[in-house]
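With one protein chain held back, the other chains of the complex are shown just where they sit.
Take a look at chain A:
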Amino acid sequence: MNRYPLWKNLLIGLILLWGLIYTLPNFYGEVPAVQVSSAKATVKLDPAAATDRVANALREAGIDSQGIFSDATSVRARFAGTDEQIRAKDAIERALNPDPQDPGYVVALNLLPASPSWLTAIHALPMYLGLDLRGGVHFLLQVDMPGALTKRLDSLSGDLRTVLRDKNVRHAGINREGESVHIRFRSEAERDAARSAIQASTADLQLANRDDGAGDFRLVATLTPQALQTMRDFAIKQNIGTLHNRINELGVAEPVIQQQGAERIVVQLPGVQDVAKAKDILGRTATLEVRMVDDTPGALEQAMAGNVPFGTELYTERGGLPLLVKKQVVLTGDRLTDAQPGFDGQTHEPAVHLTLDAAGARIFRDLTRENVGKRMAILLIEKGKGEVVTAPVIRTEIGGGRVQISGRMSTTEATDVALLLRAGSLAAPMEIIEERTVGPSLGADNISKGFHSTLWGFIAIAVFMCIYYALFGLVSTISLAANLLLLVALLSLLQATLTLPGIAAMALTLGMAIDANVLINERIREELRNGSSPQAAIAAGYDRAFGTILDSNVTSLIAGIALLVFGSGPVRGFAVVHCLGLLTSMFSAILVSRMLINGIYGRRRKIDKLSIGQVWKPGN
């Protein structure tokens, strides 16, 4: 009765093997590396081409790398030592950024996991360490949603004015009051006409009638819940996108930029110590400018020759062609309310759809009327330097504020341009509401403290169990070790962030997991005391203890899940490890220890005595 079928043994063995493989990367440590990423929001890094360039640069400089890896946004090269790493950084920097004044790439020193490539290939990566363990900066940014809403309503009031004027509906004033827009009318008929005109033009508004005394007819417009939600999502996404672009510039190895809750963004920059610079980059504003292209014959050639005509600037287009742009700004990004990728209605070519607010639409109509056939340029200005996002030709006069840019664009290009146009300015202002900086020495200290706590606690438990329960204690210790192995493997696989509270949870989970084995061992002793045969005592011990173990783990899990749901920051780090640990402890305490006990005792016909320490009977 104390035998597991072969498949069960194999399955447990396989799971343990899996645990071992996924735990392995944590033992290799890290090697020095150089990371290359794009320095400009408008330049996308082509991983394949960049890999070749990095490889060439290294070959020319005679530096051996230990492998060059690339992902969608960056290329990383590993080196044997820090000397090579620094020499390689200089070599790559020279090769990729011929003009140090205007770097196209960020070349940064970095650390990469040293695990062999076959482990990386199966996504066996080391645990992701939290900032308190590796050092770095953490920011929690609050997006100012009321600010974004006000901005949106202000631009809506302008739109409503345009709509009513276009439809020839008379009104007595449009004002934003709090979170709604009030439109006054002198008669009921005018109000009804306005209502249908507004409803025909937008679906984002909820309209309600309000009559304040005689002769004051009002229409109160508020954003529909859907429109409000879209606005919120949009503001958060746009801010995250912008932050991504800016943080890339810092060359941080693995920045974390995540939404937290409805209105917050977490930014974690491991390894960054210069808080002031990080804040500067996060808080920087970029602006979008629309200017006209100077296409006077000969002017471009003159500018290329180093003689830029007065009132113009020389830029390079995305395709690499030079472009002469007038200095006069016709429209700024404030007037742009939305930019989305899409398709041209007639030609089905990829296109970017822009929406301008009322004032912007008027300016744009005048601009396009006067400049049909000419080119305009949309520039992203950051740190006082401009980049040409796109430079389309104006085909016809465009009124109504809905602009479409199309032609010579792929779908991805359209998406990129739309993103850049939106990133031109943050949708809503942000405020830092939480900031944490952890120095690298503290991080290293925390790791060693957490590690030693767990280690010594584990040793103390192991020694006690082996003395008190003899062979059964040894089995319990082995299954406790299996629990730790599986927990680390699971954390590595999920790439959950390990923090100091997480390590504490790991230690605590181990301390609590031994409970299951104690329950089982005590039950077996009790059965023996009551006169059961050794084999029957093992079977009964495991069976009876199972219900209790299940109940106690479920209640602990309830507490763990509550912490996971409501916890943030350190509490969440604790809860993740705690919950996972409860699951792995169920497996290891029951199945792994049973497999071992079955292996030791299950095959024997006759057992005189179990090695479970002294079993005292009341009779003796």
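Throughout what follows, a contact is a pair of C-beta atoms (placed from the backbone, for glycine too) under 8 Å apart; a residue touches a chain by one contact, two chains touch by 3 or more; residues count from 1.
Methods note: contacts and distances are computed from a predicted model.
Participant: Name the absent chain as its UniProt record does, using one of the following: "Amino acid ABC transporter ATP-binding protein (PAAT family)", "Ubiquinol-cytochrome c reductase iron-sulfur subunit", "Peptide/nickel transport system permease protein" or "Protein-export membrane protein SecF".
Facilitator: Of the names offered in "Amino acid ABC transporter ATP-binding protein (PAAT family)", "Ubiquinol-cytochrome c reductase iron-sulfur subunit", "Peptide/nickel transport system permease protein" or "Protein-export membrane protein SecF", the absent chain's UniProt record gives "Protein-export membrane protein SecF".
Participant: Among the options A:9, A:97, A:180 or A:437, which residue touches the chain absent from this view?
Facilitator: In the full complex, the listed residue that touches the missing chain is A:437.
Participant: Write down which of A:114, A:172, A:563 or A:583 is the residue touching the left-out chain.
Facilitator: Only one of A:114, A:172, A:563 or A:583 touches the chain omitted from view, namely A:563.
Participant: Of the residues in chain A, which ones touch the absent chain?
Facilitator: Touching the missing chain: residues 132, 140, 142, 275-276, 279, 431-439, 441-442, 445-446, 449-450, 452-454, 456-458, 460-461, 464-465, 467-468, 500-501, 504-505, 507-508, 510-512, 514-515, 518-519, 522, 525-526, 547-548, 551-552, 554-563, 565-571, 574-575, 578, 613-616, 618.
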